[in-house]
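A single protein chain has been removed from this complex, and every other one stays in its place.
Let's turn to chain A:
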Amino acid sequence: MQFMLLFSRQGKLRLQKWYVPLSDKEKKKITRELVQTVLARKPKMCSFLEWRDLKIVYKRYASLYFCCAIEDQDNELITLEIIHRYVELLDKYFGSVCELDIIFNFEKAYFILDEFLLGGEAQETSKKNVLKAIEQADLLQEVRLTCPTSTPLYACFLLSCSFLLSSSSH
C-alpha cells in the first residue's frame, strides 16, 4: 500500500498515512486531486479507481471516506477488507466510533493504524492482538502517570541486572 487517506464528505482531511517518501507539495497535490475525484463519484459506482499508475480503493462509512492507494497487481478486494477491518478496530476501541472520535483523538487512530499496518503491509490482522497491543501501551501510560518518580529508579535497577530480567519488564 502506498498511502491511506481519511477525509470527510466536505473534503476535510482527517487522517493521512504515507508509506512512500513524497514531498509535502506532492502529498498536497495528490490529496487534493483524490479528494475531488472520489467525492465526485456516485454511491453505486465501483469502489476502485485507476489513478495515474496506481489503483485507488475507497469506501465510505457514514460521513467519512477511507481511501487507499495500492499497486496494480495488488488485490483490490482485500484492500477493501483492510479498510473494513480498520473501521472495526476503531469501532471496538472507541466503542461505536464516529467521525468526532477520530477528529478529537486522531493520534489514537494513528496508533491503531500503526499496530494494524506497518510500512504499508498488514502487520497483525487479528483484531484481538491489535487491541491488546494498544491496551498494553495505554496501560503503560497510566502506570507512568500515577507514579512518575519511580520510573528512573525502576529503569536503573533493570539496567544493572538486565541479564536476569531481560524480558520481564512488563
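The rule is short, and it goes like this: a contact is a pair of C-beta atoms (placed from the backbone, for glycine too) under 8 Å apart; a residue touches a chain by one contact, two chains touch by 3 or more; residues count from 1.
Definition applied: contacts and distances are computed from a predicted model.
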item: Per UniProt record, name of the chain withheld from view ["AP-4 complex subunit epsilon-1 C-terminal domain-containing protein", "Aspartate aminotransferase", "Adrenodoxin-like protein, mitochondrial" or "Dolichol phosphate-mannose biosynthesis regulatory protein"]; value: "AP-4 complex subunit epsilon-1 C-terminal domain-containing protein"
item: Where the unshown chain meets chain A, residue by residue; value: 12-16, 18-19, 21-24, 28, 44-53, 61-64, 75-78, 80-81, 84-85, 87-88, 91, 94, 96-101, 103-107, 110-111, 114, 118-119, 121-129, 133, 136-138, 140-141, 144-145, 151, 155, 158-159, 162, 165-167, 169-170
